[in-house]
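Here it is, the structure in full.
The complex is shown incomplete by one protein chain, all other protein chains being positioned as in the whole.
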Amino acid sequence: MGLLSNEKQRNRLVKFLQNHHAKLSALMYIVGLAWFLALAYQPFNAGTYFSENALLPGLVESELPHVLTKAFNLKDEVKAEMNKDQKVAPQSWIFEKFRALGLDTYRHNFSVIYPFKSISKKVVQGENVFAILRARRAASTEALVLSVPLRPLANKAKPQTGGGIALALALASEFKQKAYWSKDVIFLFTDYDEVGTTAWLDAYHESKSEYIVSEHLEGRSGPIQAAINLELPLEKVSYYNLKLEGLNGQLPNLDLVNLVVKLCRKERGQVTLHHTMEPKLRSYYGEGNGESFQEYKTALTTMMRMMWYQASGAPSGNHGLFHRFHIEALTLEGVKDKKSTRIHDLTASARIIEGVFRSLNNLMERFHQSFFFYILPSTNRYVSIGMYMPPFGLMAAAGLITGIALWLISGDEAAANAVEKEKEADPAGTSLDGSEKSKTKADADKSEQDAEEEDDEMDPISTTGILTVIPVILVCLLLGWLAYQGPELLTRIMPKFRIHTEDMVLYSMLAIYTAALMYPKLMTRKSGNPNRLIVDWRLLKSIGLISQSLALASISLTNISQAFFLTAFMVPVTTFVRPSSYRFLRWVQMFALVLVSPLMLMFLVGFITVWPQPDVFSLFLEAFNSTKELIFLSVMDNYLFNAWTESVITAIVFPIWLFFWAIPWAEP
Amino acid sequence: MKFQIIVLAAFLAFSSLGVTATENLGDFFKSGHTNNWAVLVDTSRFWFNYRHVANVLSIYRSVKRLGIPDSQIILMVADDMACNPRNPRPATVFNNANQNINVYGEDVEVDYRGYEVTVENFIRVLTGRLPPSTPHSKRLLSDERSNILVYMTGHGGDGFLKFQDAEEVSNVELADAFEQMWQKQRYHEIFFMIDTCQAESMFQKFYSPNILAVASSKVGQDSLSHHVDPALGVYVIDRYTFYALEFLENVRPGSKKTMANFFTVCPERQCISTVSTRTDLFPRDVSQTLLTDFFGSVRNVELLTETISLEKINRSEVVRKETCSKESCSEGREKSKLSYPDQIPPVLM
């Protein structure tokens, strides 16, 4: 108890905090940010390795023929089939093909109910096809999945996956002849990408979703151990690209990623993360000198791209939905690059998949050995949770330090007021150690936050004290709740406006947002300066900063990238915002705050997404459209896949931001 | 010590007979054992430990070839690789990528398999403290004239060897088990051979006499696997065992190769780890100790020119005299009147 009850040491610490918190915060933020970005530099991260013994990656020789003729024939068939009707995917053809191979083949129907009920009772029908290759000498107690999204030719928005279909068929006929399977292999073809995958997974695990209704599965295997999602075009590919980011920023076990990378390398395929070509001089285990600035730049780009996708909380491919059921999964995408001279045909891809599946076949238990929390600056380097948490912690603690310092200061101030008041009342001045007493009294408020009534005796027009803060906090929370429920509420209330749902969602968000911006104005008291909000800004800010740190810490546990970007943008502004008597400073602060407000951040994201545009006007237009789409998608993801991003932004980040929004309005 | 004196005395006695005779007779009797046993243990399961199963089955094959009968080999194999669904060649185990020899051939008798391979069972087998119901094939029925080969392979660390990914035997436990065997006169000499990481640590605590030990690696070293069979996709054998087998392949039952020769097997450039030996508990000179004293079952036969007449023994009398007191015999007689129970209860008939 020494440290906790020794008053002298504590007072020294408190004094230090009160006097230097601003400098300390700035220092911590800058060091934290620099450190985080430095993690991409090779000497600061580590080389990947396999920690799962059972995988035995790449030890086995391919048993496929030198040229997989079947695949090439099938490729032409797929092409012909797809061209028959460009608007539909060839489910029936795939079904027949697999049945002809002698696999347990099933169709799986599902329907998607449009979440915004008011607009229409629109129901979209979809059909998945899946085939189960039963392991001959095992009891169907475990399964692996090879999934291929079905995309009709007419769908130009996303790259074609015909190659994947041909490959899956060719592999199925090859795999079927082998005696070495210890797990069933499920070939899954999903309609409407993620929606189909969700429907199938829901049906497989007999869980229910509100908006995706799926049929009962007729055939099933054991628990799925791992899944590979294949996006291969019909043409030859120049390199392979990995997509890892799952729903809510969840990542597959690093061993699976390593496995796929290793197998691609073994087949001499180039493999990238988010299309970043890595310098070739590095050897596989990363012993080459990755220390030049050029290489650092590449690594940082890769890391930032990965974090960018992870931060969205949306799955970057079909694999992302598997994570929800604790199934390790990733997407292997074949990319055609006209500039590249390397060419891999279907045989190469087939060998990669064969190798991956034979390794997975060796698994004895679920992936559990390696990391689940990591960031990759390249395909063979990683930054683990132990490495990225300290710099992130520094950045997030920058706000916390100021928050605590302000808490102490506001406590002192309240105490000073109390002493003054007492002196007025009792000129003789009872000799009590006022500062100490009231400080701890103010602290006591915190420990049971519901005992706010404690300070009731205070003067009602006082500009300090908890009572001035509570209404603001309540209003902020209410606005946050409105923003959270907003889209649904508005679409339910106003079905008659004939506008696009996307616009509707955006406008409803905008409406709530602008209303929220006005709340300090509306809350100003009649008495006193009409433009000034009467609130104990130190207390408010300290509550805001403390809850912000807590929120960021919580987010960082599930989605470090989201937490990192939020911290990087919000913390500097929220830590240093304060009321000012200079109009200019006030405006600057308000501008800075608006810049880091959730909606503006969304817009920024849209902006970056469409970045290279011919002129400024089209840039803004595109950015606006992209933001609209982004918001709509995040709302839809929330409904369909239970993605948290929208909830986190509206129900947590937004109200906390609103706390800070009141501060420039307050009396300095 | 006592034994040494006897050997010395015998040697002095024989030396008076003449030089040539001395050498021959010395060769003839110096080992001092009358029977050979082998305890071969693979302690690890799972497909990726295929090589350990191959190790132990290869050694099994060698000692059998050199003459130890199946009845005197206790083979403990922790997992069934031959029937693992991952095995592309069902019902076989190979110890080499060229797949010449299926070490899991027709005549393999596994005494303890799968989950029966536990530390408890292993120690019980060594010390003979098995439940009465245990069949003979699962017992180490050695005596004070038995030479025992103990071969172990699996995953180990400094001072322990893992069993089945669930428990481990420590070097102290093992040393105590050997001491118990010595006190119960269950062996004459033991040759302890172990192929695992930090294998040396397993014999460092031994303190019982007449134990010779060899390990694939020193403390702090890993023992490595030899090569992969790309058709199976697993490592098929460990380095030390591989080279030891290579050596054993050239040994015939009448071979004059000594333990000293065997200790030179697998130098560091081949093994990568350093093979470590322990000879201080072993009274004989290893360069005079034949390899077949442990790996084979060499029965020396002495031909005599004169006839020996043996007394005729009335068998039934002997049995009655020696093995039963009155009560137990009467019991035995009652018990002998056994009959099969009715297949269908009489009520139904």
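As written, the chain order gives the labels A and B, with residue 1 at the start of each chain.
Going forward, a contact is a pair of C-beta atoms (placed from the backbone, for glycine too) under 8 Å apart; a residue touches a chain by one contact, two chains touch by 3 or more.
As a working rule, contacts and distances are computed from a predicted model.
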item	value
Among "Large ribosomal subunit protein mL43", "FA complementation group G", "Exosome complex component RRP45" or "Phosphatidylinositol glycan anchor biosynthesis class U protein", UniProt-listed name of the chain not shown	"Phosphatidylinositol glycan anchor biosynthesis class U protein"
Among the chains presented, those that the missing one touches	A
Contact partner of the left-out chain, one of A:Thr301, A:Thr558 or A:Ser580	A:Thr558
Touching residue (missing chain; options A:Trp93, A:Trp407, A:Tyr519 or A:Phe565)	A:Trp407
Residue of A:Phe50, A:Phe373 or A:Tyr519 touching the missing chain in the full complex	A:Phe373
Of A:His21, A:Lys97, A:Lys262 or A:His323, the residue in touch with the unshown chain	A:His323
Interface with the undisplayed chain - residues on subunit A	1-2, 4-8, 10, 250-251, 323, 326, 366, 368, 372-373, 404, 407, 430-433, 437-438, 440-441, 443-444, 446-454, 456, 546, 550, 553-554, 557-558
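In the analysis below, only the chains that are shown with their structure count from here on.
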item	value
Cα-centroid distance, subunit A relative to subunit B, in whole angstrom	59
Residue ranges of subunit B touching subunit A (in the complex, touch as defined)	46-48, 83-88, 90, 228, 230-235
Residues of subunit A touching subunit B in the complex	53-54, 56, 59-61, 63, 135-138, 178-182, 358, 361-362, 364
